[in-house]
Structures are given as structure tokens and as C-alpha cells.
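Structure first, commentary second.
Of the protein chains in this complex, all but one are displayed in their positions.
Up next, chain A:
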């Protein structure tokens, strides 16, 4: 692509490439149209998962995340990623190591064993944040890239926890983070694609999976998910859009589990924002791997543009 493009080291995480490969391909291909070149971060490990590793041993968490950061530092590129969990680990460790010399020295002691050193030369961004950031893309450019607007559908935006919280020290799209209780930027992104974002109760509630809850107590996790599904459908949502593959897994796979365990049937399609953007830019459902979702996306696809 042209030299004016912004290049980022693309950190994939684990769930997107393994469970929803469509998110990966959508991110790369939609990014190209918006001047965002995603260059694979070769040799990347697990982020590591903030709930799993961070709850058990912070030193391992710091060191593994720092190793991923060093890979990007060696490429001389900022990191872009597509998962809230990865964002929590990689953004936060980057921030902590940049601002805490003692911690940085301790982590570098560990990294020395693999001939690496964390220098603190790069930044970490969520792709959704780059879409919203006027200096990188911005709403106008996003809207310009749409050739098949997703009109006629109502969607419920799920922000997910780790992207915005904790609020302290976080930035968003180049600014100090704004309202974390009633944010609206995700709705603005969705509106730019032509779909209608609905307000629903408990918008900022967890999907149910994060923090190891899904692994520890699946019934409890599904209970939370079920409440979100009630609130979303109450508001008339015909699909869920998220910024996090783990939330997506919980909503998508979770609807099957809810049916098995509680006997409640929802059939609400779940899409990552990159997938929804891909549709709006004219990519086919098969190119986006939507047929690999557990809950069929067809009712949603049939509804777009009055079913054409």
C-alpha cells in the first residue's frame, strides 16, 4: 500500500485465529481500505490472558506481555490488537513498565535469559480505538469506506470491560479516556456503518466470561450472559456487536450453553466490529467466516438493506 499508510504490528491473540478466523481476515482487509496496515507480529505468544495469568502470578504476566512488546519494539512499530483481554495485558504492562523503573529492571532481568530487553519505545492500541482516532482514521473516513450500508438493522453494542476499565491512566483515541459509565463512541462507529445502535439497560455489564469466571463457574457466567441477552432483546436488538473475541465466544457459544442448561433459546447473531465493517465494505459472509459462528448470522444478513 502507499507510504501514507499507518503501519502497526498486529497482535492476534488466541481466540480470534483459533475460533473466529473471520475477525483476523476482516481486520487486515478492512484496515487496508482505511490506511491501516497490519503487519503480523511474528513469534508472538499468548498475551497472556489477564484473568488467568494475572490472577495467579503477576511476574509471569509482566514478563510474557513484555516479551510480546519487545517483539514489536524490534519491528519499530506500535501494536494494534483486536481483543479486549489482549489490550488489558499488553497495554497495561507497557504502561506499567514505562512508568515504574524498578519493575522494568526486574522484568528485564527475566528477559535477559532470552536475550531481550524492554525499552519502552512503542504504544499499544485497540483497533476500534484506531478507527475512532481522527489522526489515524476517524468516523468520516470510516463512513467513506462503506459501500453497502447496513441499514435497517438494530444492533446492541457490547464494549466489554478491559478496554475502558480501570479508567485510571487510560487514554482513548489519543485523549484521556472519557465517560466509562455511559460511553457512546462504539455506537458512533456502528452508526457510521449505517446500522442503528440501540441503548439498552446495563450496557456496561460484563459479558460473563472475563476474569476467569467462565472457567471457574460456567453456570454463573451464563446467568450474567443471559441477563445481557434479555436487556439487549428488550431494546429491540437484532444482533450483538463486540470488540472482543472472548466476549464474542461467550455470547455466541454461550447461547448454546444457555439453551442446554436453562432451556432458553435466543438465536441472536454475534459479530465482531471488524466483521460488521467487512460486510459494510462489501465483503461476503463466507470471506468473513460468518458461517463459522455457532449462532447463525443469516437472520441478520437477510435483514440488511431490507433483505437485498
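Note that a residue touches a chain if its C-beta (ideal position, glycine included) is under 8 Å from a C-beta of that chain, and two chains touch if they have at least 3 such contacts; residues count from 1.
Simple rule for what comes next: contacts and distances are computed from a predicted model.
S.K.: Considering only the chain that is not displayed, what protein name does its UniProt record carry among "Probable aminomethyltransferase", "Rieske (2Fe-2S) domain-containing protein", "CoB--CoM heterodisulfide reductase iron-sulfur subunit A" or "FAD-dependent pyridine nucleotide-disulphide oxidoreductase"?
M.R.: "CoB--CoM heterodisulfide reductase iron-sulfur subunit A"
S.K.: Of the residues A:105, A:179 or A:217, I need the one that contacts the missing chain.
M.R.: A:179
S.K.: Looking beyond the chains shown, say which of A:121, A:202 or A:259 touches the absent one.
M.R.: Result: among the candidates, A:202 touches the missing chain.
S.K.: Any idea which of A:234, A:260 or A:302 touches the chain not displayed?
M.R.: A:234
S.K.: In the complete complex, which positions of chain A touch the hidden chain?
M.R.: Within chain A, the residues that touch the unshown chain are 168, 179, 181-182, 201-202, 234.
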